[in-house]
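What follows is a set of notes on a single structure, which appears directly below.
As you look at this complex, bear in mind that one protein chain is not there, while each of the others sits in place.
Chain naming follows the written order as A, B and C, and within any one chain the residues start at number 1.
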Amino acid sequence: MTVRLGLLGAGRIGKVHAAAIAAIPAAKLVAVADAFPDAAKALAASSGAEVRDADAIMAADDIDAVLITTPTDLHATMIEQAAKAGKAIFCEKPIDLDVERVRACLAVVAKHGVPLMVGFNRRFDPNFVEVRRQIDAGTIGKVEMVSITSRDPAPPPADYIKRSGGLFRDMTIHDFDMARFLLGEEPVSVFASASVLVDPEIGELGDYDSASIVLTTKSGRIAQISNTRRASYGYDQRIEVLGEKGLVSADNLRATNVEIANSTGYLREPLLNFFMTRYTEAYRAEISAFIATIVSGAPVSPTGEDGLRALLLAEAALKSAKEKRVVEIAA
Amino acid sequence: MTVRLGLLGAGRIGKVHAAAIAAIPAAKLVAVADAFPDAAKALAASSGAEVRDADAIMAADDIDAVLITTPTDLHATMIEQAAKAGKAIFCEKPIDLDVERVRACLAVVAKHGVPLMVGFNRRFDPNFVEVRRQIDAGTIGKVEMVSITSRDPAPPPADYIKRSGGLFRDMTIHDFDMARFLLGEEPVSVFASASVLVDPEIGELGDYDSASIVLTTKSGRIAQISNTRRASYGYDQRIEVLGEKGLVSADNLRATNVEIANSTGYLREPLLNFFMTRYTEAYRAEISAFIATIVSGAPVSPTGEDGLRALLLAEAALKSAKEKRVVEIAA
Amino acid sequence: MTVRLGLLGAGRIGKVHAAAIAAIPAAKLVAVADAFPDAAKALAASSGAEVRDADAIMAADDIDAVLITTPTDLHATMIEQAAKAGKAIFCEKPIDLDVERVRACLAVVAKHGVPLMVGFNRRFDPNFVEVRRQIDAGTIGKVEMVSITSRDPAPPPADYIKRSGGLFRDMTIHDFDMARFLLGEEPVSVFASASVLVDPEIGELGDYDSASIVLTTKSGRIAQISNTRRASYGYDQRIEVLGEKGLVSADNLRATNVEIANSTGYLREPLLNFFMTRYTEAYRAEISAFIATIVSGAPVSPTGEDGLRALLLAEAALKSAKEKRVVEIAA
Partner (left out) sequence: MTVRLGLLGAGRIGKVHAAAIAAIPAAKLVAVADAFPDAAKALAASSGAEVRDADAIMAADDIDAVLITTPTDLHATMIEQAAKAGKAIFCEKPIDLDVERVRACLAVVAKHGVPLMVGFNRRFDPNFVEVRRQIDAGTIGKVEMVSITSRDPAPPPADYIKRSGGLFRDMTIHDFDMARFLLGEEPVSVFASASVLVDPEIGELGDYDSASIVLTTKSGRIAQISNTRRASYGYDQRIEVLGEKGLVSADNLRATNVEIANSTGYLREPLLNFFMTRYTEAYRAEISAFIATIVSGAPVSPTGEDGLRALLLAEAALKSAKEKRVVEIAA
């Protein structure tokens, strides 16, 4: 079986996914749509696909599944449209910045019974996959505490900040999903201390650039997340999980492991400092997993529900930071 | 000048300090007291000192300074007695488990104008000293976030837990002091999520064994602390400080740096797993610093006020964990 | 310009190169040949190329360059045939196991003035490229000593050993090339101590499985190489270069950087243990470099002369090991 795909959005991530599809024998990119015709044309040409408009892709008989990589404000509508057309759906996170809109969208998906996978790509990073595999294998026993260090190399432009939904919904949302992926239980309370330490303009836009978040589950498992929009040494993405029998951790990645030693000391290069370079393998594996579930009929993961859960944590964190109090959430 | 010392308490820590004194040319241990005469006698013999009772040490003309390493409930009274006698004082942490008692004690010390140094030994660990030195040198610019991982290898006996003052006053208190040492600003709010994940008996005693704590300063600097009473891989003592220009971190210590590689992987030994082994150098350097300040007349550090501040943070953390809310503290 | 390629040999390495070509916009695989028609057919199908026989590829007007990935005993003849046909040539190492045959072959290549690149893929490994880049940038000053640790995870089958030309010509040859790549001067003497420590059958075949080799240049720079056919912990590929101003080194690679800590210690996974996984990036970069030189007209590197030099070092090492003496070679 070959899964025939339509790609909605020919931007940066769209290109990454198109390249991933090209390397999967069981998948074929049939058509590409983009609001900018030149972008669609260029990507279609390099990937051997046609240019179609989004509606045509949704309606097409020769397309089994769609990948939605458009701007966030189009996600929910496109998901609904694809669900109604009976397509399997992969959508970049978030489904929407508004919780109620997400719930409505998921109801449509549920009604039409199509698979919906949300693009929490980090679940597919080989390092984090291995951390989870060790947990599942019982290596560290019962999980007790999760520590996530998640730091961007540099803040995005103000224009992006404005549309992003803010630190928690834009950046921490990946960490909320990762915490859920590793905790093995749903958080029931959230505390966030958030500050503007990097760039006053971010504060003027009503957002934060630095935060420490604590999630607690019903049985008392604890996840702590450390975020900043500026890490001069690269894209800092580390995970540690403490269990009753031990600790499993995933360290950062570099382009090479060359070290220079002289009278100043021993110097290794900074970390990979771009998310698309850092998570190259994760993006590939994510699309492979999506294709594989369509082929096998197995349930997709992460689901729309996972997208909703992470968003609820982000909302709670925002409330916590603003109101300087612990916020409880339904498990 | 030779600083003539009286040691009050010939237990485990008392012995460590006596050995440190023996290696300091400017110091001489004159007398040792202990409620157990045999303990005092043995330590006096091995260190070339006399056995005297505590009152005699306090009153002695041939003693310039005292080291108080008795059980906690005797600390405040002995500090006051020594202050009245005009002795310079080194006292193990905490001054007392009760904040008001500490305030009263510090008032006596202040009235008599004697130096009082509190035994936060970790400030003298060569690794943490170097972290602080790099901060002071401007290497990472303005401090933004501090991360402290502080995990005991195994829980203490129930009997100890009962007398300890609980996780925050007994164990985290070191981390509170370290956070203050590194943040460069006083915390104004505390949040603690605390659980019983390791040993139900600890919970039955009203204490916690696992916690994640977030401290926030007025300008928004954030410290996060991860504590547990059980780390199967050793005594986990790590620090990271993020600043605008970079990150400075101190990693754990091992007895050797031997590694074994085979088909299972690459194996390094567990961490040093006993606080007296892990902080051997810190204990030595702490007593050296105490002696040096007496000789030079420079102010001691950490002070009784530092002891009080750390205790206030511990109290606030306890209240936060119990009442599941953020607790503000006066800066 | 698009470089049109013919691939001679559809085996393991042939497939790797075909995949590399597919990702290079400036290159197109036109035809594939293999003694096993099914192998040629399968690779041609998956890479959008035609099946042709080797002679047809050599004679073809629509092919600019050939990649020779056949068994070693066909290399020299095919290189000569391609040179006479005016094709640019990429050939896997070695050109031949016999030095005189190599010289004769290179004479033909020289006469016809075609570019010949030899497949010392390690020169294109991103880590080793970075080591060389640091040397060229003057980071460590004048090179003094090179240390190469090069260990296979497990010995090849006896059948392979027989045809391989032996440890020095088959395995160490890569290290000889790397030593030359890093030393910045030609070795003028070789000493090799070689043993049979891993598998007596290797000794019965007249070969060695363990060796330590020292190369010395005219000015006294020294390279040492440590080889074994069995490293239980994976494919051990490390380089260190000491210069007057410092040391630059490249460490091994793993699939993930996950670490597990428990009472046994801290465990990282074994090394990548297959040369095609370890050198994935190197193989890609090597073919990219070949294509780029054809497009630009720049000289290829490494050349046939590099292939010859490495083989001369291998011959000298073999003589050294057998005769237990230092062997000089013309610089």
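By definition in this document, contacts are C-beta pairs under 8 Å (C-beta built on N, C-alpha and C of every residue); 3 or more make two chains touch, one makes a residue touch a chain.
Please read all numbers here as calculations on a predicted model, not as lab measurements.
Enquirer: Give me the visible chains that the unshown chain touches, in label order.
Expert: A, B, C
Enquirer: If I consider the whole complex, including the chain that's not displayed, which of A:25, A:157 or A:265 touches that chain?
Expert: A:265
Enquirer: Which residue from B:31, B:102, B:214 or B:247 sits in contact with the chain not drawn here?
Expert: Answering carefully, the residue with contact to the hidden chain is B:247.
Enquirer: Looking at C:10, C:118, C:202 or C:231, which residue reaches the missing chain?
Expert: Touching the chain that is not displayed is residue C:231.
Enquirer: Quickly run down the residues of chain C that touch the omitted chain.
Expert: These residues touch the chain not displayed: 142, 144-145, 147, 149, 151, 189, 191, 193, 195-198, 210-212, 214, 216, 219-222, 224, 226, 228, 230-233, 236, 242, 244-247, 324-326.
Enquirer: Since one chain isn't shown, list which residues of chain A touch it in the complete complex.
Expert: 232-234, 261-270
Enquirer: To test your reading of the contact rule: which positions on chain B touch the chain that is missing from view?
Expert: Looking at chain B, the ones touching the missing chain are residues 126-127, 130-131, 134, 139-140, 245-253, 255-263.
Operating definition for what follows: only the chains that are shown with their structure count from here on.
Enquirer: For the Cα fit of chain B against chain C, please give the angle of the superposing rotation, nearest 5 degrees.
Expert: C-alpha superposition angle, chain B on chain C: 180 degrees.
Enquirer: Average the C-alpha coordinates of each chain, average all protein C-alpha coordinates together, and give the chain whose average is closest to the overall one.
Expert: Closest to the centre of all protein C-alpha atoms: chain A.
Enquirer: Report the inter-chain centroid distance for chain A and chain C in whole angstrom, where each centroid is the mean of the CA atoms.
Expert: Chain A and chain C have C-alpha centres separated by 40 Å.
Enquirer: Any idea how many Å lie between the Cα centroids of chain B and chain C?
Expert: Centre separation, chain B to chain C: 58 Å.
Enquirer: I need the residues of chain A touching at least two other chains; which ones are they?
Expert: If we look for residues of chain A contacting two or more partner chains, we find 245-247.
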